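To keep things clear, I will list the structure first and then write my remarks on it.
Note that this complex is displayed minus one protein chain, with the remaining chains in position.
Each chain gets a letter, A and B, in the order it is written, and its residues are counted from 1.
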Amino acid sequence: MKFSPTVECPIWESGADDLLKGARGVLGVSGMQHVEPANIAKVLREHRTNPARPFPVLYDLTAVDESQRRKRPDSDDHRFTLQYLLWAPERSETLLLKVPLKGDAPHVATATAVYMNANWYEREVFDMFGIRFDGHPNLRRILMPDWWKGHALRKDHPNRATEMPPLVITESDLGEYDNYDYVPTPGDSYMRTRGKNGGELLILNLGPNHPGTHGVLRVILTLNGEYMEDVCPDIGYHHRGAEKMAERQTFHTYIPYTDRVDYLAGTYNELPYVMACEQLAGIGVPPRAVMIRVMLGEIYRICNHLVWFGTLGHDVGAMTPVFYTFRERESLFKIVEMITGGRMHPNYLRIGGCSMDLPPGWQEPLKVFLKHFDKHLLEYKNLLLDNPIFKSRTKGVGKMPLSECWEWGVTGPNLRASGTDFDLRKRAPYCGYEQFDFEIPMASEGDCYARAVVRHAEMHESAKIIEQCLRLMPDGEVMSRDNRFAFPPRKSETMMDIEALINHFLAVGWGLNMPAGESFVMTEQPKGNSGYYVISDGRTSPYRLRIRTPSFAVMQTLPELCRGHLLSDLLAVIGAMDFVLADIDR
Amino acid sequence: MSEMIALAASAPPAVVYPLYLQAIIAIVKGAVLLFVLLTLAAYAVFAERRILAFMQGRVGPNRAGPFGFLQPLADVFKLLTKEEANPPFADKWLYYAAPAIITITSMLTFAVIPFGPSDWFIITDLNVGLLFFLALSSLGVYSIVLAGWSSNSKYAALGGLRATAQMISYELPMSLALVGVVLAAGTFSLREIVCAQSGLWFIVIQPVGFAVFLIAAVAESRRTPFDLPEAENEIVAGFHTEYSSMKFALFFLGEYVSIMLLSCIIAVVYLGGWHGPWLPPPLWMLIKVGALVFFFIWIRATFPRLRYDHLMELGWKWLLPLAIANVVITAALLLAFPKLVQGAGK
Partner (left out) sequence: MLPLLIYGVMVVGLAVAAIGMSLLLGWPRHNPHKDMPYESGIAPTGDSRIRMSVPYYIVAIMFIMFDVEILLLYPWAVNLQELGWKGFAIAGIFMIFVAEGLIYAWARGGLSWRHLSTTASARTSSSQD
């Protein structure tokens, strides 16, 4: 079989004129529609219920501050554009609704009545842009603390901490909020003091500094005995402004930052970002680079699932599996280190290819790993999956039916545990995934055990893909020769030819002038469906970068999964849902 | 009953020392026992860390002294000199008493454990030794509950609550399983129970009772898979969240002394105590206890944690019926074949 990925299709040639004018629609979405602010709830409902072409999933909701944008594709007089990205997974169709909003503090009707998961997305837009949603049930800041002044993703908000005075919090800064952290107050749903059978309710903060929450996640629990009456995840403790950072990095220098979004997924974060940039630039990628991307991506998928498997075991009280899985992860990291030079943050992909070719002798350690991996998978199965205590802790816990998964925008293995085999790698293949032979594992129960089984099986499938990469790795370059956007080969040309050196120097030091336009790519990350939305206004850094992460979507479902269960089940659910805080907060 | 007690009391050799000499002997025996206990508990921690590390592909503490043998010493000094957190929100006296209670109850029980046939290997051969063990083990739970309550911290309170839930789950099967042993031995004295096993170990007569007791004993020790009161992923450190320094160390000490105690009890009532060929009796006892301590460590490396409603189900729906059936069957068996047990007193 000859590996010929389909991405080798320079759209540059077809639409050069449009591209120069910056007037090419949005690349990577199937349709776009401008909606007046007053109509948005109605239009959303229409699209959701349209019998011919329904869009059952609200994939993403975000906004763009248009105030400093050059080459604006539409009228010039609105301050914000609200973007609803609707998704019909079964048809692989995406629809972008753009809502222009005028004025400095606009209002718009909430979408929570149509799409339940709009709740957190609207809170995020409110937090980051100051756009208010009328009728929203709980319009509080979500990532920043309540007392924060300003809205971080507006263009007039400082880009760096050094542009702001040192942050000193005094009583007066806190204003009406009497505490640094959000404290449930009387009147909240959390402060019902009496349970239905007379006992008083205990308000318990689980996190942000807690050994069981996988990072700085805070969950406010209302406990009746040990039963969780109400569960409220409070996120934002890991917020670093990854989207804001993109606005002051060049297109290339932002790649290392993507590594840190889902820090367990390595190159799989870089992949949707560089794919979105390549789509924007209209350049292709050589087959060898594509296959390297696939191979590294699957290696990181295994790494991610290994960490997840070990920590799930630890969350339900088994201390040993985590050491076994980290042992295998370590041997994979050695391979990754040999190929990329990095471990968790490889910074390896480049716009137009990969930063360097595979080192000589790269196959041997991979072959050794693959030879033993199935044996180890069996070991994990015996140790944890077949353990009756583990089964009793996870079966029937944290159930989510398929319809609700779509409702909440839950994707990835969590979705496939609820009885579908939806996987972008099969349904909307990218990077030539359609040319690989692998299965999509699925389970139908939708509980924590099903999630465990699905991910365990996925590790085996990823190993199969890696094995095929080993056999089929094509020869050739690993970098596009389109030197307007891709770097020339370092050793053979840059070091030999002064023109190439100047070119390279400018591209790295100053950055590339990316053609104006908007580009969207979604990929199947280890944790689920991740989408990067890049807006360029023709300068060297993104005008706006939106990262839609799977963890954010799944964390929003935590109350649904946990209500009425025991405190111990919360940890099983958290362990099985597979998130990292950096992926939630960005 | 009364003649049985008289029988048991008259069993030891009738050498009667004067009172002051008895006192001196008791002090010496007690001091030796305490020294051995503390050392063994410290090294049980060390052994656990090394064995767990070995099972998990790690190295474990190996820096202090050859093979890390001085690690327990370093730990003790560290814990002694750590800051004594003295939380103003806690109930002072109960807060201080809680760690002392578990240390005292678990160490006190060792007074009735026979390490060998002679009088020198036991502090005092109480004729109700088995009941003494059961009573003190129930008292030990108070330590956990009081620690949880007096800390005045939510995680600690949840831990204390779980400890009660756990106690009411495992204690019935545990004491019922021991009824089987009493049936076979006809005495509560631990030494005589061992003597009664000179022919056949009780594990052979009642494997079911052994299994029930073993599970209940792991629950009693509050270790994985029954470490609910201190489940660190769920309630941080449970009942000892607010404890530091030596008070924390006393909980630790209590836990490891409990492990050894439960191993001793299992060895004494089911595995024939000091009986065994070739080697001297106390050494056999030590080997059996060592193997059981290893077993405790091993299951910690293997199992996930139960949820506390599952533990209650396990205790009431599985262990309790099994233990009741075990008592009836054992009694019938022993009445039908009285020759099964050729004990000392019988």
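Definition applied: a contact is a pair of C-beta atoms (placed from the backbone, for glycine too) under 8 Å apart; a residue touches a chain by one contact, two chains touch by 3 or more.
This is a predicted model, so every value here is computed, not measured.
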Selected residue (touches chain absent from view) among B:54, B:67, B:96 or B:298: B:96
Selected from A:136, A:218 or A:329 as touching the chain missing from the view: A:218
Residue numbers in chain B that touch the chain omitted from display: 1, 4, 19, 22-23, 25-27, 29-31, 33-34, 79-89, 96, 99-100, 103-104, 107-108, 111, 123-124, 126, 131, 149, 151-157, 161, 164-165, 168-169, 171-172, 175-176, 179, 182-183, 186-188, 236, 241-242, 245-247, 249-250, 309, 312-313, 316-317, 320-321, 324, 327-328, 331-332, 334-335, 338, 346
Contact set of chain A toward the excluded chain (per top definition): 179, 181, 183-184, 191, 195-210, 218, 220, 223-225, 227, 229, 396-397, 399, 447, 563-565
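In this section, only the chains that are shown with their structure count from here on.
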Centre-to-centre distance between chain B and chain A (centres being mean Cα positions), rounded to whole Å: 50
Sites on chain B touched by chain A in the complex: 52, 55-58, 154-155, 157-158, 161-162, 224-225, 227, 231-236, 300-310
Chain B-facing residues of chain A, complex: 202, 204, 210-212, 223, 225-226, 313-320, 323-324, 327, 383-384, 387, 389-390, 392-393, 566-571
